[in-house]
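In what follows, a structure is listed as C-alpha cells, so that the remarks can point back to it.
Note that one protein chain of the assembly has been removed; the remaining protein chains are unaltered in position.
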Amino acid sequence: MRSFVFPEFEIIRDEERCGSCRGCERQCALGTHAYDPVADRLVSDDRKCAGCQRCVIFCPQKAIVVRPSPSFYRPNASWSREKIEDLKRQAETGGVLLTGCGSDKPFRIYWDHILLNASQVTNPSIDPLREPMELRTFLGRKPEMLEISREGKEVEIKTELYPNLTVETPILFSAMSFGAISYNAFKSLATAACRSGTYFNTGEGGLPREMRGEFGRCAIVQVASGRFGIDAEYLNVAQAVEIKVGQGAKPGIGGHLPGEKVSAAVAETRMIPQGTDAISPAPHHDIYSIEDLSTLITALKEATNYEKPISVKIAAVHNFAAIASGIVRAGADIIAIDGLRGGTGAAPKAIRDNVGIPTELAISSLDRRLREEGIRNRSSIIAAGGFRSSSDVIKAIALGADAVYIGSAALIAMGCTLCQKCYTGNCNWGICTQNPRLSGRLNVEIASQRLSNLISAWSHEIREMLGGMGINALESLRGNRDHLRGVGLYEWELDVLGIKGAGE
Amino acid sequence: MIRVDPRLCIGCLSCSNVCPSQNILRTETAEERRIRWKRCREECDLCVELCPTEALTLVPIDESAPEPEVSFPLAGCRICGRRYAPEPMLRRVEAALPKSQTSEWVWDCPACRRRAEAERTTAETVAARRRRRV
Amino acid sequence: MAFYVDITRCIGCRSCEVACERVHGGRGHVQVHFVEDSASVPLFCHHCEEASCAAACFSGALFKEDTRTAFDVEKCTGCGLCSLACPFGVVWTDKIAHKCDLCDGRPEPTCVATCPADALSTDLDHLSRRARSRGARAAAQGGRR
C-alpha cells in the first residue's frame, strides 16, 4: 500500500561540499543514503530517515543537514500533523502504533517552574571548592531510632542497621535491559557506574555471567514479571534487588522484546531460546495484593540472606501514594517511582503519551504521604522519569527524593538523539540494537568515559548549588521544600508540590 | 583513535577506503605499501567494522600515543616480476581458495593471468590463421 | 547465466569494452586482448561455479546467486582480495571492486547485445551448434579450397 504519510525529515546535501566518500551510506542502517555509481553522487530517500543525525555528525565534509520536513497539511487546531499521520499509519497497518523514548508531549514540566534558593548575608553560602560537600547518600530502610553507646571517646551505634546502598552521588542509571540495549551500551553503563561510585540497574534482562564478577558491586538487579535471567547468583552478586511492578512510559503494560533482538547472548542471559519473543506479562502473576508483594519481598530477602535492600519500582499513577504506602509496609526498602516522562525501548504511543502523572508531583505527594504516615524512614525514594540536568536532580531531592534514576540522559551522553526508533532495533548509534555491525559502533571505553564525565559534571553542579544554598550535605536538603519556590503555577499545583509561590 | 595489531593487518587498505575523513593514509611505491593511521578524533568506527582481519580497535584518544604505521613489501609476479600485492594478502587469498583448486597462480599478477588466459583461449584460432596466411 | 565468446568471430573492435564502460559508469568489466595480431578475445568474468573471488571476499559483497557470481556494491570495502583471487584477472578494484554483473536489470548483457560480430552469446548451445555446423560445412567444401 502506498504510504500517505509525509517523510518526517528532509535531507539536504550540499553537493559542492560532498566528496562522495559514502560515509553517510555506511553509517545509516536504515538505508537512507545510497551511492549512485553512474552519477558518482549520493542520493537520499527521505522516507527512510529517522532523524537520528548520525550521518550529519559523521559527515567529514559537513555536507548534510537533516531537518523536519516542511511539508504541511492545512493547519487545523484539532487535527495536528501528528494526529493526521498517526491515523494514516494506523489505516495503513491496522496495528498499535509503537514508539520509543519518553513522552514528547507538552505537559507542564514543573522543574522549569520551580526556583532554588540561595544564601545572602544572614546565612553564609559555602564554597564547595574549599570546604567538604557531602553528596554521599544511603538508600534503604533507616531505623526508627538510633541507640548509641559512648565509652570515653568511642562512639558505637548499638542499633542494628538495615542493609543500605551507598552511592557517592544521588544519580543512578535507570533500568535498561541487555536485549533492549546493546551489550556494549549495557557494559558502558556498568563500567561508568563502578567508576563513579554509583549503580546501574540491569533491567529485566538479567546480568551476563561474565559481567557478574566485575560489575556485581555496582549492580541493582531487577526481578520483573517475566522473571528473565534470575538465579541465586544473580540476586547475590548485586547490591540490591528491585521488583519491577510498573514503568513510567507504559504503566499497566508488560514488556515485549521481539525475537529478532534475542541474539545468542541475549538468549543465554535471559535463559530463553534464541530468537523467541521475550514477553513480560502486564502483571506479576503471583502478585494480586500487597500481601502477595510482601511474600515476594520476603522471599527475595531470604534468598539474599537479608543482606540487600529490596526496591520496588512502580509507575506514578493517580492513587499511587496509597499503594506506595502499602508497599513500604510490605517491606520494601526503596521505592522507585517512575513518572510520566520515563523512557522505554518500545511502548504503545497511546499509553506512553496518555497514562501516568508527572514525576515532580509524584515525588512530592509520595514523600508527604509517607511522612504523614510516619513511615518515611522505612523506605528511600528514588525518582525516575525525565531528569535532564543537575538542577532537575537537586529540585527532586528538595521535593523529597533520596536519589534519582537517569535513563534518557545517560543514553544521550552515549550518543542517542531521541529519534524514538528504538523499537526497530536499527539504532545507528549502536545503543538500542542487537545488530553486531551497529552495536560495534559503541565503544565501551569511550562511552563509559562520557557517562562518567556526565555524572561528574552533574555532581559538581549539585555541589555548587548546595553551597549556594548554604548547605554542605545533601541529606540536609532532602524534603526541604523551603528552598523551593514556584512560578507560574496554579494554587493546586503549589499545594501538591508543597511549595510556596515565588516571593512568598 | 585507532589501535592496530600489526600481526593481523594484511595491508588491504579496506580501512583507508572506507574512512570518510581520510585519516588513514596510504603510500605505495613500486616496492612497498605503507599505511598510517592518523590520530583521529572521529569515533565513526567504519574502519574497525570493515577490517577483514579484525586488526583494528577503537580506543579513546591519547595524544601521547604514536600514530600507528605498518608497511608491507610487495610480492613480485612470477612471470613479469612486477610487484603487485602485499604478501599477507596473497597468503590469505591462497588460504581462502576452495581446496579443490590449484592455487599457485595466486603468485602471478592479474595482468599476466589475463594474458595467459587470452593466449590459452586463442591458441587454436591463432594457429589456424597462421597456417592460412603462410 | 554466464556468457560465452566465439573466438573465431571476434574482430577486436572493442565495442564490448566501450559498451560495458558506458553502462557501468566508466568502469568496464571486459578487456579485449590481442594475440600476435592474429586473434582477439574479450576477457570477462566466467561466473565460476566455485568462485574464488567470493571465497576470498570477507564482507559478503561477492557471493554466488544461482549460477551467477553476484556483487553487492553496498558491502564492498575495496580491499582487493577478490582481484587477487580471480584466476583470470577479471575482477578489478579501484577504491571499490567492480566486475561483470551480467548487466543486472537489462534483458541481455550489453556486451552481448552490442557485439557487432555476433561473437558473444549467453547461450552456449547456440554457439557450439553454430561452430559445429561451420566446421562440418568447411570440411565438406575442403576439396574446393
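Letters A, B and C name the chains as they come in the text, with residue numbers starting at 1 for each one.
In the analysis below, a residue touches a chain if its C-beta (ideal position, glycine included) is under 8 Å from a C-beta of that chain, and two chains touch if they have at least 3 such contacts.
The rule is simple: contacts and distances are computed from a predicted model.
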Omitted chain (choose from "Formate dehydrogenase subunit alpha", "Phosphate transport system permease protein", "NuoM family protein" or "Cobalt transporter") - UniProt protein name: "Formate dehydrogenase subunit alpha"
Among the chains presented, those that the missing one touches: B, C
Interface with the undisplayed chain - residues on chain B: 129, 132-133
Chain not shown, touching residues in chain C: 9, 11-15, 17-19, 21-23, 26, 36-40, 108, 110, 113-119, 130, 133-134, 137-138, 140-141, 144-145
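In this section, only the chains that are shown with their structure count from here on.
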Chain contact graph, described as a line, ring, star, complete graph or other shape: complete
Chain nearest the global centroid, as defined over all protein CA atoms shown: A
Pair of chains joined by the greatest number of C-beta pairs in contact: B-C
Whole-Å separation of chain centres (CA-atom averages), chain A against chain B: 48
Centre-of-Cα separation between chain C and chain A, whole angstrom: 59
For chain B, residues contacting two or more additional chains: 18, 50
Chain A: positions in contact with at least two other chains: none
In the complex with chain C, residue positions of chain A that touch it: 25, 34-35, 37-40
Sites on chain A touched by chain B in the complex: 21-24, 26-27, 58-60, 430, 437, 440-441, 443, 445-446, 449
Residue numbers on chain B that touch chain A, as the complex places them: 18, 20-22, 42-46, 48-50, 58-60
